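Only one protein chain is missing from this complex, and each of the others stays in its spot.
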Amino acid sequence: MPPDLADRFDPALAARMQGADPASAGGLPAFLGIEVTECSPGVLAARVDVVPALLTPFGAAHGGVLAVLVDHVLGAVCYPVIPRGAWAATTEFKVNYLAPVREGILEARAEIIALGNRIAVVCIEARSNGDRVGLAQGTVTIRAPIPPPA
Amino acid sequence: MPPDLADRFDPALAARMQGADPASAGGLPAFLGIEVTECSPGVLAARVDVVPALLTPFGAAHGGVLAVLVDHVLGAVCYPVIPRGAWAATTEFKVNYLAPVREGILEARAEIIALGNRIAVVCIEARSNGDRVGLAQGTVTIRAPIPPPA
Amino acid sequence: MPPDLADRFDPALAARMQGADPASAGGLPAFLGIEVTECSPGVLAARVDVVPALLTPFGAAHGGVLAVLVDHVLGAVCYPVIPRGAWAATTEFKVNYLAPVREGILEARAEIIALGNRIAVVCIEARSNGDRVGLAQGTVTIRAPIPPPA
Partner (left out) sequence: MPPDLADRFDPALAARMQGADPASAGGLPAFLGIEVTECSPGVLAARVDVVPALLTPFGAAHGGVLAVLVDHVLGAVCYPVIPRGAWAATTEFKVNYLAPVREGILEARAEIIALGNRIAVVCIEARSNGDRVGLAQGTVTIRAPIPPPA
């Protein structure tokens, strides 16, 4: 963890993120029921319950489930340590699928490895039922907020 | 395109994939309404209508939308050129986000760059409203099917 | 190719890069004998002669040969289209090895896919003896020059 993450940490925001109702987010995170389970300086964990509707005809979770979770925690881990109102936009990420997930909880844990004024690099490990099932690494660009279309 | 993709191509499967009702797939692809718009030897294109429910509070499509689409076409482009019943499992992919998508159609076009007995490498370009918005590259492992849990 | 690359293109710099003696660069590029064979707006190709000294005990080129070439063209393709004196620093790249290279010429061709004020995204294809042997994708940060240590 870069040394000054604790100084930049916004515990109130972290508490809101951790307590949020997954359904309230809307869109993809609500569809998957992404729930933040840990949010500390430079670290964020979130999980999805791999219900049968998320499996492919081959009986494993669609790769997109892990991909969404990776993209989600990649940005989310940044918000408590960047200025209020700034936007953590995914520049890119890479994910390895280590084992199929067939049921139970899929949890991803993101850790900020480097944080500059404009760029953060994050490492993400995903586990399910005690096994590592995914490993990812991504780059986030920190931007001033872009207002939504009127 | 590797030279022998046309010989391995299963046009009947391709036609079924292209004509499939997005809602019939269930899970993430149905939630996003992923529709296959082109399926030829070594190439597959699919698209998503970026409805407001898929936007984040910042007004851009959640990065997970492109991530799911990338993962989806990465595997789907392989099925018409691998043996019936084989499984195209994502080993890994990497995606760059080139521009935010705020509305309209998001389309990803996958092209098989290399295909061996066990591994395929695929390049994917995503466009929206005429602009390139994503670029991805991934590795797929071709496996005999794993039966779903009883 | 992004539409305005031709307007930003510095043909004098491109000509110098294309005509440069590989030995004059020093360091890794000189050791490998990297020679720029094409330099046009948004595109740069360079090649290495895969001499026996670059093979591993298994008789294939060390993966580092392609990795250096990828990193090299990733930055080099940017210089003729960024301000004089700016620095094209590799943020990250990803490379797939498609086939071993045992002899002959290894050539990589880089194409700028997106170019903003601060970030460029580049796609790179490597070929040897007519076959695709590598595919890469990378992100470059454009920075004001950092002076070398005194």
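For reference, chains read A, B and C in written order, and residue numbers begin at 1 within each chain.
Keep in mind that, in the parts below, a contact is a pair of C-beta atoms (placed from the backbone, for glycine too) under 8 Å apart; a residue touches a chain by one contact, two chains touch by 3 or more.
It should be emphasised that the depicted structure is a prediction, and the values quoted were computed from it without experimental measurement.
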Of C:Cys39, C:Leu54 or C:Ala108, the one touching the omitted chain in the full complex: C:Leu54
Residue touching the undisplayed chain, where the options are A:Leu28, A:Ile82, A:Val121 or A:Ile142: A:Val121
Touching residue (missing chain; options C:Arg16, C:His62 or C:Arg132): C:His62
Missing-chain contacts mapped onto chain B: 91-92, 94, 118-119, 139, 141
Residues belonging to chain A that touch the chain removed from view: 94, 96, 98-99, 113-114, 121, 123, 132, 135-137, 139
Absent chain, residues of chain C that touch it: 26-29, 31-32, 53-60, 62-65, 67-68, 70-72, 74-75, 87, 89-97, 100, 102-103, 145-149
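Keep in mind that, in the parts below, only the chains that are shown with their structure count from here on.
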Separation of mean Cα positions, chain C and chain A [Å, integer]: 33
Geometric centre distance via CA averages, chain C-chain B, whole Å: 29
Shared interface positions of chain B, touching two or more other chains: 94, 96
